[in-house]
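One protein chain omitted, others in place.
Naming follows writing order (A, B and C), and every chain is counted from residue 1.
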Amino acid sequence: MHYNYNSEQDLFRDSLRKLFKQQYSYEFFREQIKSKQESAPAIWQQLLDFGLFALPFGSDFDGLGDDPGYALAAMEELGYGRVLEPVLATILMPGALLNAADNSSITNGLIPQFMAGGSTIAVAWQEAAAGFKPEEMATSATAEGDEITINGEKVCVLSAPAAQQLIVIAVDQLQQANAYLLDADAPGVTLTAYQTVDGASAANITLQNVVINKSAQLFNSAPLHKLQSVLAYIHLALGAEVVGMAERLMEITAEFCKTRFQFGQPIAAFQAVQHRLADMQIATQKLQSLFWFALDAYAAGDYIPVNMLKAEIGASGVAIGQSAVQLHGGIAMTDELSVGAYLKRILAIELTMGQREEHLESIAGSLSGELEQAPA
Amino acid sequence: MHYNYNSEQDLFRDSLRKLFKQQYSYEFFREQIKSKQESAPAIWQQLLDFGLFALPFGSDFDGLGDDPGYALAAMEELGYGRVLEPVLATILMPGALLNAADNSSITNGLIPQFMAGGSTIAVAWQEAAAGFKPEEMATSATAEGDEITINGEKVCVLSAPAAQQLIVIAVDQLQQANAYLLDADAPGVTLTAYQTVDGASAANITLQNVVINKSAQLFNSAPLHKLQSVLAYIHLALGAEVVGMAERLMEITAEFCKTRFQFGQPIAAFQAVQHRLADMQIATQKLQSLFWFALDAYAAGDYIPVNMLKAEIGASGVAIGQSAVQLHGGIAMTDELSVGAYLKRILAIELTMGQREEHLESIAGSLSGELEQAPA
Amino acid sequence: MVNDIDLEAFRQEVKQFLADNARPEILEAGRKSTSAFAPFKEVMAWQKILADKGWAAPSWPKEYGGPGWNIFQRYIFSEECARARMPTLLPQNVQMIGPAIIGYGTAEQKAQYLPRILTGEDFWCQGYSEPGAGSDLASLKCKAEREGDEFVLNGSKTWTTYAHHANKMFALVRTDSTGKLQRGITFILLDMDSPGLEVRPMLGLDGEYEQCEVFFTDVRVPVANVIGQIDDGWSVAKYLLEFERGGSAYGAALVPAFERLLQVCNKADNRGRRAMDKPGVRRQMSDLYIQLRALEHTEKAVNSKLSHGDNPGPTASMLKILGTEVMQLFSEVQVRVAGFDALPLQTEALHVGSPVAEIGSGDFLTAMPYYLNSRAASIYAGTNEIQRSLLAKAILAQ
Partner (left out) sequence: MVNDIDLEAFRQEVKQFLADNARPEILEAGRKSTSAFAPFKEVMAWQKILADKGWAAPSWPKEYGGPGWNIFQRYIFSEECARARMPTLLPQNVQMIGPAIIGYGTAEQKAQYLPRILTGEDFWCQGYSEPGAGSDLASLKCKAEREGDEFVLNGSKTWTTYAHHANKMFALVRTDSTGKLQRGITFILLDMDSPGLEVRPMLGLDGEYEQCEVFFTDVRVPVANVIGQIDDGWSVAKYLLEFERGGSAYGAALVPAFERLLQVCNKADNRGRRAMDKPGVRRQMSDLYIQLRALEHTEKAVNSKLSHGDNPGPTASMLKILGTEVMQLFSEVQVRVAGFDALPLQTEALHVGSPVAEIGSGDFLTAMPYYLNSRAASIYAGTNEIQRSLLAKAILAQ
């Protein structure tokens, strides 16, 4: 059990922080939002130079992914700097799925290509009614002979508008969840693209009788177990991002309270302000503590603590964002300051991959002995 | 819709307040607790002189119960003064059941006798596992020929140790709930008596093959509807008591904060203290508002708002009690001040006749169109 | 006292009027409102319709154009407007400057301004806050120097909602800085097209322009435009602030909004599943419903104790806290029920008459901007921290 990154990860983190501090100002962020560009080529290239494609992959592929700490350190910095670059959507999510895949007819060729930046893949996971649990997806993958036909509707598929390929989570005739690779422009795929409230590029996707080859199925054995593992990885990544945001919001807000004068003194002199700051600090610490706990458990194959981290984002995370706005007052209601951009991102994360209440229910299921993880 | 008692009820309330202020000091309360007497004969006699037995009964019996305002005004004052006298347990609960009863072979004789103070009756309602909803009771009433056999276990039957008769809520062979009158010393009735944490006299009761006559059943028609109506009446009474307690705790606590000095000033000078007082006031107002809303709806036969009042006791009510203790500091942890006695009573009410979470579930059932009240 | 039957008849009369007069673009503006400030053009058109009927200012005394309703009628009117999803009238005219002129204006000022306030021919914005004077309003610095029959204004204002739509402003300006901060403030009226006045709209969190900064450079305003006494504008402002806090009926708007949300929660999807079947949604809706009813009946209880036109005093602080916090709770529950539907940014689809198609189920177009804008509710009109201190002061004074 440890409560910090290792020194190499810390160095990595410091480099990213320096990069974003120097080149990713809030002014820059605003321009990106205005121009509806989630990725800035100059920044993205520097991230690739840092070797970000190595993050989700294991040593088999000369990646760093056997220790998720590198990826999480990156996510924390993306959160801290409120950086829009789609590392999670275009590297970590598809990368983790490919890394977990045991269908070598796909992985042998695709992974090296993907790691070299030669393929952009978006992951079509969530559904409006069915939510985020792989085993509950309504999207169907019907096998017949050598072909599989996909039907369903996916929502909020991040970075989909620019993707060449999609990985779609669907259930087969036996209600067994799996992941399927397909071309983004395959017949029957329809995208409704949009910018999200937190500045990402996304699409809702309709899949109508999309026919793919049987070999496009990522998992041969224990598919649900692997999907749950990737899901936990995504939850951890979102958790790291929120931890980074919480840390930055603490700094910004404390600084503001020291310099904003009302009634002849800095507002930090008021007990109500002090106590709200204290509560923000405690909430930040809770998220940090749950993050390390979840990471440790994840490594041991126990994902309930990851649910706990994700659930707490919906309480402590949202509270930190809202408190930061409240303490800043009216100015935080405009895009003149970055505070609102953090709140929007935190709330979007709460609405993504299972809300607090859904995770509370999963935890209760585990506590009451009803819920078990899929066997490996 | 009105948000106050009528002038006659206000006069009644003022009289009770005066009585308790003059004769029911906290010192007196402590003595009652120490001697394990929930009722003080001198006080009780004065309450009877006020005509308290008229409260639950309608005009058919020359009672005041057609307008529940009188009973609720009394409950509010019992709360305000933190008075132990068992008005709810020995007058309102059995009285409301008898008033609702349509078995004239019981009511004709018993009601006049009861109103004259000639019979003490305790109501055995709640069960450890099954809770408080009449239709969910596990206690069974099995009819055969002219006899009914009662089996079951009741908990926290208030004022049972001194009662001559019991009214027991039980379900018959058709899972239909009803109320049954029996002698407290009937064969098969076993009491485990105790003082409750809030100073009441109570018992857990085992009913083992208690045989009664068929005529001991209170309700011939629409028994569940009548039981639900009495239940709502009890909830309203508990709500009134909490409103009275909240009002008193506000006064006590505001006064304390003005006179308790720390750091060279009254603690009321601290913003944290001020804001907690403000939150107590808002919580008190919410309970008051829900109380009037519930009363109005109760009169119209809609009991969901009564559930809302009871549910809010578990949030706002408990918060007021806890905040009062917190603002008083250590001294509230002793029995030197009355604050703790109020908190204990509020908490006991939260644990009685359905906790907050159970009522939230009932309300959700109603909102989602699942739950309906029993037909009249 | 009006009895229940009268109220029910009144409710029917309101319903009928709304049904007869709800033009499509006005309804669309109501449906696309994401804050207390509805789309400008359409809400002003609606105000004109109400003014013609004599219903534009429910809380005004009859002699100035109010309909003479009691508190329950006013609540029913607000509730039915919200239920029909009419846009809420902008508060600046009828709830702010109107009561100020009624309370403190001269006969001439009343005659000059009130009719155009009612019809919306004039639209007023509020020039109170400044960059350095938010919660601490009394420290405002925007200077008005007397030159003969005129004041010359220099300085700036901020958080001036819809200043870019307004032709008039009521403002607090500093006419004396020698004494106590609250002294030397004057309440003054001015034209937005005055030379030297400049408006800069600010982009809000929801991607829209509601709030503005206003800059004054040698702006000349006649002394006759002062409301109340020179240097005594604080009295007018305080009076108005309590109106602003206490007067509005949050519950009347939120209860119908809750009914709509509940309807969506009870709708089955194509697999027969309803949001209301999820434990988390059940519990949130259940608690929210309690808070809403507590708010509604607190508003009714408090207001029913006031005579017509009375100012609620410190109780206004409680209504403001409770109203805004229940509103925020509603916005949080709604955005969670909306889920993925809340994520697409739909600024363009939100414009009245927009040809851009809505993304998602259509039930939650406003859920996210409403959530974001609701964050301002605990900041505007005196932060809820200030309100709690005011409320405590009243408690401790007893």
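Of note:
Note that a contact is a pair of C-beta atoms (placed from the backbone, for glycine too) under 8 Å apart; a residue touches a chain by one contact, two chains touch by 3 or more.
Source: prediction; values computed, not measured.
Screening B:A162, B:L351 or B:A374 against the full complex identifies B:L351 as the residue touching the chain left out. Touching the missing chain, out of B:L11, B:L48 or B:A128, is residue B:A128.
Of the listed positions B:L11, B:A116 or B:V197, the one in contact with the omitted chain in the full complex is B:V197. In the full complex, chain A touches the omitted chain through residues 1, 3, 250, 254, 257-258, 268, 271, 273-275, 277-279, 281-282, 285-286, 288-290, 292-293, 305, 308, 311-312, 315, 360-361, 363-364, 367-369.
In the full complex, chain C makes contact with the omitted chain through residues 279-280, 282-283. Interface residues of chain B facing the missing partner chain: 126, 128-130, 138, 155-156, 192, 194-198, 202, 204, 261-264, 270, 272-273, 318, 322, 325-326, 329-330, 332-336, 340, 343-344, 347-348, 350-352, 355-358, 360-361.
Simple rule for what comes next: only the chains that are shown with their structure count from here on.
Greatest Cα centroid separation from chain A: this falls to B.
Chain A and chain C have centres, each the mean of its CA atoms, that are 38 Å apart. For the pair chain B and chain C, the distance between mean C-alpha positions equals 42 Å.
Counting partners per residue, chain A has 270, 272 as the residues that reach two or more other chains. Of all residues in chain C, those that touch two or more other chains are 283, 385, 388-389.
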